[in-house]
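For this view, one protein chain was removed and the others were kept in their places.
Here is chain A:
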């Protein structure tokens, strides 16, 4: 383990929770400030650029919707990397990271679903379509909720993390299959009738605020993630101290 590459030794330095907490304490204010600035610029750009000539003002929903959808997928990737860290290197922080990323991922997926629904009502005339993309995002949301439920239902956090990591990885392998199969299923039953915006075809007028908002959302994710990891470590320490105190109290009598 020790004669592995530099990256792993560096990561294993972080395995000491105290060292991680010190790093988090230094990082979180900076990340929070950067997030606030990026959001200020992004929101300013979002509200000052022109509306679409067809969609009017509702196109501004996109500046929240699309970054949230990207983040929902990135968050699952972060969880999958953490799961590998848990299973392969037994990195103590990896299970904390996977555990904390699940609620964040669920929240971003929910934001993407709700804003998409709000956008769909004026544009498509319906709140929900069983379109390929909508369906696969909804399944992703269900998987996040299932993983959170799994984490909650086990008493021992390290055991929950290791068993949960297996499911995260199976899900990660499966997500491309689900996405592909859902698209296939959709083309069979409903020919492409849904307006879709591909990245390159989008006008620069919309692209600028979109990219700034994407950066802002990513920063927000990492801020919240590191903060949640810090809280989780503190929570475990408090639990350990309480257990210790209970044992000491029992001994005194």
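Quick notes on this one:
Definition applied: contacts are C-beta pairs under 8 Å (C-beta built on N, C-alpha and C of every residue); 3 or more make two chains touch, one makes a residue touch a chain; residues count from 1.
As a convention for this text, contacts and distances are computed from a predicted model.
In the listed set "Phosphate ABC transporter (ATP-binding protein)", "Porin", "Nitrogenase iron-molybdenum cofactor biosynthesis protein NifE" or "Heme exporter protein B", the entry agreeing with the UniProt name of the missing subunit chain is "Heme exporter protein B".
Between the chain not shown and the residues A:22, A:37, A:149 or A:207, the one that touches is A:149.
Within the set A:19, A:121, A:159 or A:243, the residue that contacts the chain not displayed is A:159. Of A:32, A:81, A:169 or A:215, it is A:169 that touches the chain left out of the display.
Of the residues in chain A, those that touch the hidden partner chain are 87, 139, 142-143, 145-147, 149-150, 153-154, 159, 162-164, 166-167, 169-171, 173-174, 177-178, 180-182, 184-185, 188.
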